[in-house]
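Now for chain A:
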Amino acid sequence: MLKLKAIDINYGDIQALWEISLRVEEGELVAIVGSNGAGKSTILKTISGLIRPRNGSVEFEGKRIDGLAPDRIVRAGISMVPEGRELFPRMSVRENLEMGATYIGRARAQAARSLEHVHELFPVLAQRAGQLAGTLSGGEQQMVAIGRALMAKPRILIMDEPSLGLAPLMVEEVFRAARTVNREGVTVILVEQNVRQSLKFAHRGYVLENGRIVMEGTGKELSENRHVKEAYLGL
Partner candidate 1 sequence: MRGKGFGFVLVLLVAGYALAGFLPGAAMAADETIKIGAVLPLSKATFSQAGEEQRRGLLMALAEINQGGGVLRKKVELLIEDDTGEPSVGIGAAEKLLTRDKVAALIGGYSSTITFAQMNAIQRLEPVVAWTGASSTKVEHEFGPKRWFFHYHPWDYHRQSTIRNFLMGISPRPKNIAIAYEDGIYGTTSRDYVVKYLKETGFNIVFDERFKSGSSDFTPMLTKIKKANPDVFYWVAYAGDTTLIMKQAKEIDFNPKLFLSVAINFPQYKESLGDTGNNVAGVDVWIPALKNPETVNWLKKFNHAYPGRTPEYWAPLAYTNMMTVVDAIKRAGSTDKDKLISALEKTSYDSPFGKITFKKSEEGGIHQAIDEQIITQWQKGSAQIVWPPKKATSKLIYPTPDWKNR
Partner candidate 2 sequence: MGSSIRWKTTLPLAILCAFLLLFPKLVGSYFLHLAVSGILAMILASSWDILARTGQVSVGQAGLFGIGAYSSALLYQRYALPPVLGMLAGALIATFVSIFLGYLTLRLRGIYFSITTIAFAEALTVIWLMTPDITGGAMGVSTPPLFGGDREKAYYLILAILAAVVAVVWLIEQSRLNFAFTAIRENEDVANVLGINPTKYKVLAFMISAFFTGFAGGFYSHYNTYIIPYEVFNLGVSIACLVMPIFGGLYTIAGPILGTVLIKAIEEYLRVTFSYGHQIAYGLILVLVVLFMPEGLLGLWRGKILPLFRSRPGR
Partner candidate 3 sequence: MDWPSFFQSIANGVLIAGLYASVTLGLTLVLGVMGIVNFAHGELVMLGAYSTFWLFTMLGIDPLLSIAITAPLLFLVGIFVYRFTIRPILKDPPLNQLLLTLGLSIFLQNLAMILWKTDSRSVITSYSGMSLHLGMVHVGATRLITFAISVALTAVLIVFLHKMRLGKAMRAVSENNTGSWLVGINVQKTYMLAFGVACALAGVSGSLVSTIMYTYPMVGFKLSLKAFCILILGGLGNISGALLGSLVLGLTESFVGTYVPEGSGWAEGISFFLIIVVLIIKPTGLAGTRRE
């Protein structure tokens, strides 16, 4: 469904990604793990169009999407829950969610139903509907970010470190949501530092080190791999 072929990314003169190739099949939940600065977020930003690759291509359902502006990619069906959430702090929760559907033609028609669905997924957002997004707690903001992405009716949902800085209970909630969404048929790509949890949920995973993919396998294989443990705990 989604294919990255030999992607190279440069920041100025510095190369951040080296020949990244990966694929995501329909209905999968794929995790990308790796240490800080390994280049995980960069991959996601490349997929969503926020960064343009220097070499290589991104194909979505057989069509090249690298080089498109991010808004076009969202319309094509790839939504992203960015690191740091990137909400609209002075808009209400409801407005933030609605914004997710406003600019996507096919999602706009179903906005009301999508909103209900998001409220089912995160009941707390229904209670907070009128509150300004900037005043929410971190966990609630993360829910809004996920909800906003879902409002666009994506085929692929990309989540960049959704558990970052959240309290344990919230982390669980976020993962549960990712799982639910995936079961409902949305393909999910997940980048996490919370290695154990994400690999446990993932169908497949990739391990990234210093801008290169060093390992690929099912979630179970990876979570039991010795090298992974070493990389993250220095054991």
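Here is the rule we go by: a contact is a pair of C-beta atoms (placed from the backbone, for glycine too) under 8 Å apart; a residue touches a chain by one contact, two chains touch by 3 or more; residues count from 1.
In picking the candidates, the idea was that all candidates are chains of the complex that A comes from, given by their letters.
Note that the structure is predicted; figures quoted are calculated from it, not measured.
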item	value
Complex member in contact with chain A (any copy), out of 1, 2 or 3	3
Residues of chain A defined as touching candidate 3 within the complex	48-50, 69-71, 74-75, 79-80, 82, 85-91, 95, 99-100, 102-104, 148-149, 152
